[in-house]
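Handing you this structure, nothing more for now.
In this view, the complex is presented without one of its protein chains, the others remaining in place.
What follows is subunit A.
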Amino acid sequence: GPLAERRLMDVRLGELPAWLATCDLSPQGLLGGVRKAWSGYYDKYINVKRGGPAGISMLLAGYCLLSYVWNYQHISKISFLVSV
């Protein structure tokens, strides 16, 4: 289909800047994108009849990763490493 309506996984590498240009980067657009991503994740892994640990474990892993990335500066300081 046309470039603007394709999802990220269906876009080829060369078309990536063009695709980024077409998407809606205003606050409402970003919020809508976040909402769609969350509801996609929710309906696939959490809102099922017999879910497992995968639903929340992936969320927790993502949270761990994000917090590590945000605190990397502080963690890698030698003063922090020496203080156990």
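For this structure, a couple of remarks:
Following the convention adopted for this analysis, a residue touches a chain if its C-beta (ideal position, glycine included) is under 8 Å from a C-beta of that chain, and two chains touch if they have at least 3 such contacts; residues count from 1.
The rule is short, and it goes like this: contacts and distances are computed from a predicted model.
Missing chain, UniProt protein name, picked from "Adaptor related protein complex 3 subunit mu 1", "Serine/threonine-protein phosphatase 2A 55 kDa regulatory subunit B", "ATP synthase subunit b" or "Phospholipid-transporting ATPase": "ATP synthase subunit b".
The omitted chain makes contact with subunit A at the following residues, 35-36, 39-40, 42-55, 57-58, 61, 64, 68, 72, 75-76, 80-81, 84.
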